[in-house]
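Heads up, the thing below is written out as structure tokens.
The other protein chains are all here in position, but one chain of the complex has been omitted.
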Amino acid sequence: MQHKPLQLHPDRLFSSDPAVRDLARSLYAEIKDLPIISPHGHTDPRWFAYDQNFGNASELFIRPDHYVFRMLYSQGISLESLGIRRQDGAPVEQDPRKIWDLFAENFYLFRGTPSRMWLDTVFSQVFGLDVALTPDTASHYYDVITNALATPAFKPRALMDRFNIEVIATTEGALDLLEHHQAIEGTPWAKRVITTFRPDDVVDASREDFVDNIAKLGEITGEDTSSWQGYLAAIRNRREYFRRFGATATDHGHPTALTANLSVAECEALFAKCISGKSSEGEQELFRGQMLTELAGMSIEDGMVMQIHPGAFRNHNPVIFDNFGRDKGADIPSQTEYVHALKPLLEKYGNNPKLNIILFTLDETVYARELAPLAGHYPCLKLGPAWWFHDSPEGMLRFRHQVTETAGFYNTVGFNDDTRAFLSIPARHDVARRIDCRFLAQLIAEHRITEEEGHALAYDLTYRLAKKAYKLGE
Amino acid sequence: MQHKPLQLHPDRLFSSDPAVRDLARSLYAEIKDLPIISPHGHTDPRWFAYDQNFGNASELFIRPDHYVFRMLYSQGISLESLGIRRQDGAPVEQDPRKIWDLFAENFYLFRGTPSRMWLDTVFSQVFGLDVALTPDTASHYYDVITNALATPAFKPRALMDRFNIEVIATTEGALDLLEHHQAIEGTPWAKRVITTFRPDDVVDASREDFVDNIAKLGEITGEDTSSWQGYLAAIRNRREYFRRFGATATDHGHPTALTANLSVAECEALFAKCISGKSSEGEQELFRGQMLTELAGMSIEDGMVMQIHPGAFRNHNPVIFDNFGRDKGADIPSQTEYVHALKPLLEKYGNNPKLNIILFTLDETVYARELAPLAGHYPCLKLGPAWWFHDSPEGMLRFRHQVTETAGFYNTVGFNDDTRAFLSIPARHDVARRIDCRFLAQLIAEHRITEEEGHALAYDLTYRLAKKAYKLGE
Partner (left out) sequence: MQHKPLQLHPDRLFSSDPAVRDLARSLYAEIKDLPIISPHGHTDPRWFAYDQNFGNASELFIRPDHYVFRMLYSQGISLESLGIRRQDGAPVEQDPRKIWDLFAENFYLFRGTPSRMWLDTVFSQVFGLDVALTPDTASHYYDVITNALATPAFKPRALMDRFNIEVIATTEGALDLLEHHQAIEGTPWAKRVITTFRPDDVVDASREDFVDNIAKLGEITGEDTSSWQGYLAAIRNRREYFRRFGATATDHGHPTALTANLSVAECEALFAKCISGKSSEGEQELFRGQMLTELAGMSIEDGMVMQIHPGAFRNHNPVIFDNFGRDKGADIPSQTEYVHALKPLLEKYGNNPKLNIILFTLDETVYARELAPLAGHYPCLKLGPAWWFHDSPEGMLRFRHQVTETAGFYNTVGFNDDTRAFLSIPARHDVARRIDCRFLAQLIAEHRITEEEGHALAYDLTYRLAKKAYKLGE
């Protein structure tokens, strides 16, 4: 039987206009092999700490990837049939080959999506597969991938080297003891695998576990977290602890970009209400907003870079949340305002030369209207790359087209892969590199920058800006 | 005198990049002659029931087409001079030749608009005109068109065949007795001309005729529509009646996408308030929202596909509304939110495999931010094509560019012409086919999908997805 070939075209994602394509090729040739800087993501530190082999193809590619099963679910395929574990322990499909076959059968659904491109790139470049994934080749795929995963060359640290990842940041909650990072501490890997401080669990009073978390925060730090000042001291304590494990940045995943600037007395009262477990939604929102401002103040003190990732309506589908838990593809973006929302924080700290905030959005309407003008004025603000649903060729192009004219390139910070799918990291960075080269090639072809400037920019966007913005060395 | 030629270029709407254009040509060649599926529109069932000739050129092209007279009105041309009937019976221009001359004189205003493209296509392909419409050719146009319309070849059924329309859905209100569909019933045409159930008249309590409509609904169905349960039973009764005339879908043109999920007691009280004629705007909005959820429940019962078309501010210009009535080009889109608005309905029914909802929007900012993520997760949701003001080459391209990466192609439903302009139907479908081929050609040229996949997708987008989504046969 004749299988369809799987071939990654060397010009993929470049413009098909020959003049622009040739310029893109030339820019890309010079930056495609630069080391990967991965300053924001969600890989598991255990991989790098203990260097165990990954499992089978389904375990690696389907069960952890909500981009994948979200799309399958949208077309009527149950999460149970994909082996996604239920919270109630009810039976789900256990046979990884059956799961893989179901995936292969429906792989056509991903046509035109970034998941399709990332997966094909991994199949081809990481596993050397040269036929397309179809129902006919599903078994072959399963065997090739699962066999390879059992070899030393496919252990996490070997892949780190093969992928040429210079540094990767994981993300941990404020209560995480960083035991896996402790296992790395003192080894040469400690410079390459760093943590990021994400305190949503002790800042978001709408969480069911918030009151408990504040108590635990007190236990871990030895501070009296029943008082506002003790709570702040505990957070400072945790920031310092995280910095010991390489953290240069914090991360904040709030529903909105709201910030606040309350008096100390108001903060004390609001905090007391929140830890009483009886706060209203409005008070919880205000508290998150106040905490962004407090955390900005701490960033000025300790130099950590602040990342703000607002705008996701988490767990929109309660049936999925109740049965399968968080991060199951049911988070939906919603409209997000920045100009009024950030004003209290910016009024207090916006002109402080020690503050560094990287803003992200799921609402592309703010690129040209709000974010580029804000970043094009305030010295503390830079713009993170196209995020999540917009981490895609079209999304990245919209970002550059809408942001560059007002914010320039130097108020942006290079690429974030933001992924828990470790094997896809080179593929994701490659998409970003190709799209940046494509965009720069267009500017050159239209005589809007010189070719020499294009080359300098390609280097900066691929490598230098990420290191600089996240304080990972010049 | 030398007239300007009217020539439809075979490559129109394709990219001018030769590589992309050639791919588009090849995709288009295979799907351009596929039958037309028209699952949502506003043609008059009388045409197909009684097969009478159409009138003159002005009667056909100007008076019923609010796209046309809206633009003319915006440039200071009165509706009276275009022969649009006034509600008060005051005189308006009666001479169709004078109206046609005025139109020809101002035809340049349509440069760059889809109306221009549709009209030119009809002039050329339906009437064989080979000179451009200008003041100099106005008389020639009027004669050619008016004479042709009097011939048997231009009767509605003959045009249905000539246009290769496999099936067309009209849209009727809940109180419509479907007498024209009755006239078709039992003939071979009944399979090709079907109705759609649009119950806005008995769901929207803000309408002046709402209370009367509910009473009529009771009379027609024999149900006691003074009670909430009787009202629901009456709607179920009408849905069943509409299905007898081929209806596979319902349609809902609400100001917003709000849904609600009230208790039965709350519904009873709200319904009672609404039929008292004393409901507030907020109550009317809540009632529409509750009814979307009720209607979704009925769709699960009877299998009808639900179309939601929110976001038009109807009759924005009261002078036009008072003098000329509805649908006179004074409907203006406004911002429309879906993520919070649909949550009550989705919480109740969003994971039910029997539910099928097709979402439309006039607010393009939600394509990538809200609609694609929702449709890329919920099994009940699919996305309708670019609608109304966005049913245009640029609008369709924005739709595909912004939706595909998150929702894929298979959460979309092909094209709707949504028109009352019967003669323009092939032209409108042709624009959609060309733009889809253009978009697919770009993906192929940039090595994002294979050529083979492009061909499969072109077929699906043109023919298969519409039939499947609207349950018109595989």
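As written, the chain order gives the labels A and B, with residue 1 at the start of each chain.
By definition in this document, a contact is a pair of C-beta atoms (placed from the backbone, for glycine too) under 8 Å apart; a residue touches a chain by one contact, two chains touch by 3 or more.
This structure is a prediction, so every number in the text was calculated from the model and none was measured.
Within the whole complex, the absent chain has one touching residue among A:T225, A:N416 or A:Q442, and that is A:Q442.
The hidden chain makes contact, of the residues A:A104, A:V126 or A:L457, with A:L457. Screening B:E364, B:E405 or B:D418 for touch with the missing chain picks out B:E364. For the options A:G289, A:P310 or A:G350, the residue in contact with the chain missing from this view is A:G350. Remark: the residues of chain B touching the chain excluded from display are 4, 8-9, 11-17, 70-71, 73-76, 108-114, 117, 132, 313, 316-320, 329-335, 362-365, 389-390, 392-395. By the touch rule set out above, chain A reaches the unshown chain at residues 17, 19-20, 337, 339-340, 343, 346-347, 350-351, 353, 365, 368-370, 372-379, 381, 401-402, 404-411, 442-443, 445-450, 452-453, 456-457.
The criterion applied here is as follows: only the chains that are shown with their structure count from here on.
Inter-chain spacing, taken between the CA centroids of chain A and chain B, is 40 Å.
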